[in-house]
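Please see the structure below; I have some questions.
Taken from a larger complex, these chains appear in their original positions, while the remainder are omitted.
We call the chains A and B, going by the order they appear; numbering starts again at 1 in every chain.
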Amino acid sequence: MKELVPMQKLEIVIERLQLGQVLDIVEAAGASGYTVLRAVQTMGRRHGVREDVGLGELERTKLVLVVARPPVIARIIEEVTPILVDFPGTLWVSDVQMKVMDVGEGD
Amino acid sequence: MLALLSENLLTPPILFFLLGFGARLVRSDLEIPREIARILSIYLLMAIGFKGGAGLAKSGWTAQVALSCVLVVVLGVVTTLLAFVILRKVLGLTRLNAATIAAHYGSVSAVTFITGVVFLERIGATYEGFTVALMALLESPAIFVGILLGRERGGQEGPKKAWLSRKVLEEALFNGSIVVLSGGMVIGAVTGVRGMEMVKPFLVDPFQGVLTLFLLDMGLLAATRVLGFRRIPWGLIGFGLAWPPLGAALGLFTGLLLGLSPGGTMLVMIMGASGSYIAVPAALHLGLPRANIAYGITLALAVTFPLNISLGIPLYYWIATLVAG
């Protein structure tokens, strides 16, 4: 029975223009994967309500989910923070237990 | 004059706008998916651009066109400054909010312009083809002026946050509306009659029907924002109602200076009287990230737009025929 491994889940709220940069950081830090969700309505203290404007992508604010070991998460947070200083976004971390599928297992 | 009014009001586009508006007021859950509203905007910009390009190709590049381009940019700057002063001094808004709303009104609502073109074509009035090019030109000046006015003075403008970062420039000059509108124009001009033949059953024939469906959605959006009015100071709503005559007057003056036909003059009046809710908000989103853009969009879309397409269009044309006749 594959055991559940204690890890950390990092949730990063970021806009589309900075998404590519954030995902590069996540991959470079060695996370085994990421799952990006689309936010439909958002509000924050620094940038208020972000409306869907212009003819760019709809629902521009994304929620990036990354589950990895604490050192990897810490590195990601360190490199993402400077981006959050300049652009709308925020991040939070929580403890989870993840089912680690060995690479060889997939068909 | 009354004939003109009913000529405009009793048409499917305006009536479907009212249907959408009324539906939301009685809390109908009718909703047009955002993706559909998006492609309808792109279609309308592409079609009016293509038509404008074909017209430009016919009329050619004349002194009048060159002068018009210059004067329209001036119109954009002047209207933005005028709106800023009114909002800042008369209504006492913060510098940031005043600049944001002013930028909306210094630019133009492409759909109001398009509804005006449809009105002119239905009553058989002529208008200069290059007015479409003027509309495209009018998108950017207001954005630059707005950001300039909205940025805090001194200190905080470090190099990285230069008041006009590369991203803001890209958005101001190459946002979706300008790309589709001016791209459509260039391609319309280049491909000429044979090009028009290829796309006529798609871009020309169903144009008024697509506008009708789009205005149904606009009605829903406008009413949704009207229902949210309680969060907007009354002074602002007053501005949204009072601006059209002012903006139209500036447009009339510009039209006369350029010796445009009554139809052409009416379209320039619309440029002055209308506020953008597609291109400008997108640019300000980047240029003034802290600005509360909801105000600008709500006024331009839920106050000024309904006023312009129902009463504005026929009245501006009536005035234009009197003055520029």
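One rule holds in what follows: a residue touches a chain if its C-beta (ideal position, glycine included) is under 8 Å from a C-beta of that chain, and two chains touch if they have at least 3 such contacts.
What you see is a predicted model; the values in this text were computed from it and never measured.
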Point to revise | Whole-assembly formula, with each chain kind represented once in the display | key: A x3, B x3
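Assume only the chains that are shown with their structure count from here on.
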Point to revise | Intercentroid distance (Cα basis), chain B paired with chain A, Å | key: 38
Review point. Considering the complex alone, what residue numbers of chain A touch chain B?
Key: 17, 46-56, 58, 86-88
**Study point:** chain B to chain A touching residues, read off their complex
**Key:** 34-35, 38, 41-42, 160-161, 167, 171, 175-177, 180, 278-279, 281-283, 285, 289-290, 292-294, 297
